[in-house]
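Note that this complex is displayed minus one protein chain, with the remaining chains in position.
As written, the chain order gives the labels A and B, with residue 1 at the start of each chain.
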Amino acid sequence: MEKKENKRKFTSGKLLNLAPVIGMILMAAVFLAIAYMKDVNIPYSFKNILNQSIITMVVATGAVFIYTLGAFDISLGASMCVSALVGAMAYNRTGSLLIMLGVCVGCAVLVSLISSVLASVFNLPVFVTTIAMLSLLNAFALVLIKANGTGDVVQVPANAVRGINTVWFKLIVLILFLAFCIFAFSFMKLGRQEKFVGGNPICAALSGLNASKLSIIGFMMAGLGVGLGAFLTITYAPTLSRNTAGSVGMDVIISIVFGGMPVSGGARSRIYSAAVGSLSMTLLSQIMLMLNFDSGISQMVKAVIFLLVVYVSMLNSRKTILPR
Amino acid sequence: MEKGKKILSAAALPVIVLAVCLLITSVNGITLFDSQLSWITFTRAAVNVLLVTYALSINLNSGRFDFSIGSTALLSSVISAMIATKYNLSPVLMLMISVVTGGLLGLLSGFVYVTVKLPPIIVSLAMALFYEGMAFTLTGGHGVSFASNAALMEFGTIPNFLIIAAIAAVMMIAVFDHTKFGYEYKALVSGQKVAVNTGIREVPNALICYLIAGLLMGAQGFISATSNGSITMSLNFGSISPMFMAFLPMFVGGFIGRFINDKFGYLLGAVCSALISLVYVRMNAASSTQQIVSALLMVSFLIYLNNEGKLKHLLKRS
Partner (left out) sequence: MKLIKKFLVMQLSLLMAICLSACSSGGGSSAEDPTAKTVKIGVLVSDTTSAEALSFRSYYENYIKSVYNVDFMYSDELKDAAAEQSAIDNFIANNCQAIISFASADRPAQIEKCETEGIYYAVATGTLTDEQYEQFKSYKYYVGAIGPDLAIEYQAGYDMAKFYLDQGYTKFGMFTGASVYFTEMHIYRAAGMIAAMCEAGNGDYEGAKGMDIVGKIMSEGGNVNTGKIGSVELNGVVAGYDFDDAWFGKLAAVANDPNVEVLLAVGSGQTAFAGFKPEGKMLGDIDCYTADSVGLMKAGTLNYLAGKFSASIGPIFAATLSAVYGKPIRTADGNAFALSQGYWIATDAETAEKYFEVDSSTTAPAYTKEKLDTLIGASYDDFAKFVSAYSFEDIQK
């Protein structure tokens, strides 16, 4: 009898772990049902959903390495904006897409390094460091645009990126980056060590793990995602302004949480959370758009659905005390 | 440490900040406090920052990050302004409605948190979206404007700001330092599990924390609205930015809190922050300059705070 009960608990636990995926599938079903009723162009919509979620997926997947440590970076959007601006300026000087890619990634990794080194070397709270970085990067973006001297934007000629502005190219970038992250997270020591530090930093330190080193590596992985996101942003919309990627910071947080990742990091962190969350979020936005709600009501409905999905996905991690 | 020495230590930082501000402005040929308006600007900024700092610190000290405080201020001020302009109410009544509404919204956030038992950061994200959406829907997106309502606009005077600041500080000290709730709150802050195991009821404590944070944000929303004469709408987390202004005063307050009551520490932290704001105003500093200076100040101060021991050691060696 007890064995049966344990088995049932195990199965329900497993299924609850999949709740974000089930939520995503249900969201897709709702989307399809409404799309069918509203005579929406479904193939185009799917292409569109992929197009819109890939950049967030890439950035959020990299950010999982920060979140697993129980840390939090609010400056990812600003970092992406600065990286894209610098990358675009590099392209305009050299005419090389490869150099643009390298500069985007290099700049984003450098920004991440600064944040993590500041936090690690000077023992600063990571979140506060990233708040300061957010202000600095926003100001720097404006300085870059002014320095470029082309009004309120920095532009890469649309023709230069037209060839790679395809869903297939973006998918390849996503798959390669996902594969790299999955390998680093699930098949290397890095993921296990990060989970350990995120779950119990004191025990991890006593076991000889260097939290500062892991934090720097985690931030660099996130920087890699941000850099690729910046590159993909330029290919998608080659006119960049101070508002470029403005919503990415919050989108990443929402995506990761939507995908069932605990914000406290630790053992229950999953690398696929970001991808699932980004897709769910885009599907939800598409549903709201088809229903053509007023902006305020749409946002209220989104909030309720977001809370509901996260609530269910975290049902089996409930503690007796209130979470913090 | 002796009492006198403690007070001197606590006052040192604001005095240094004031001296630096006076120096910077006088070097540029500007008087920091040149008119009554400068005093009003300074007092308003100090009270605004103080209220947000108190509200943020209540939950943040307990490890609960609350993104929704800005939206609580937004929605409570919208509701109170709509009622006050419709029924021609006095500013005091509008303030009371805003505070009560803020408290109820805070309580609702707390209720959702203790019910769904999700990490507070997640709940606060959802609540921020919900409150922003509700404020937008209530006003049809237009916000509320009452710049021509002389009665409401006349509230923004130094004595009124000081009264609100004093009430907030007294309430914070009374509730957190002189009640059973306050003792339990401190126990929960320093050791959640142990405190719960000793029989402290965490849920009511958390609810009261959210309620008080809401009350404070209701007052902040009111001050903000009646100072500017209008409330503009925010969507997609546009309301979270007021939260960021509270970090520097919170850290400054934490530092000063070593010498005196931490609530006074936050007050002095808010004063420092308002002085810096006044320098920006008097020098008409560009937005990007402000952002860079504020960020560098915060990081530098945190570096000092977190490496004080090492720095002292280095100084001794040299």
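We take it that a contact is a pair of C-beta atoms (placed from the backbone, for glycine too) under 8 Å apart; a residue touches a chain by one contact, two chains touch by 3 or more.
In this text, all values refer to a predicted model and were calculated from it rather than measured experimentally.
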Next item on the list: Sort through A:38, A:93 or A:213 and give me the one touching the missing partner chain.
Entry: A:38
Margin query: From the list B:40, B:187, B:200 or B:305, pick the residue that touches the absent chain.
Written below: B:40
Next item on the list: Out of B:11, B:187 or B:281, point to the residue that touches the absent chain in the complete complex.
Entry: B:281
Item checked: Contact footprint on chain B, counting only the chain that is left out -> 35, 37-38, 40-41, 44-45, 48-49, 136, 140-143, 145, 147-148, 153, 227-230, 232-236, 241, 245, 274, 277-278, 280-282, 284-287, 290
Check: If you put the missing chain back, which residues of chain A would it touch?
Finding: 8, 11-12, 15-16, 19, 22-23, 26, 29-30, 33-34, 37-41, 44-45, 48, 51-52, 55, 142, 145-146, 151-153, 158, 233, 236-247, 285-287, 289-292, 295, 305, 308, 312, 315-316
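Going forward, only the chains that are shown with their structure count from here on.
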Next item on the list: Would you kindly tell me how far, in whole Å, the mean C-alpha position of chain B lies from that of chain A?
Entry: 30
Next item on the list: In the complex, go through chain A and note every residue touching chain B.
Entry: 72, 118, 122-125, 127-129, 131-136, 138-139, 142-143, 247, 250, 253-254, 257, 262-264, 294-300, 302-304, 306-307, 310-311, 314, 318-324
Check: Which residues of chain B touch chain A in their complex?
Finding: 62-65, 112-114, 116-123, 125-127, 129-130, 132-138, 141, 192-193, 196, 202-203, 206, 235-237, 244, 247, 251, 287-289, 291-292, 294-296, 298-299, 302-303, 306-307
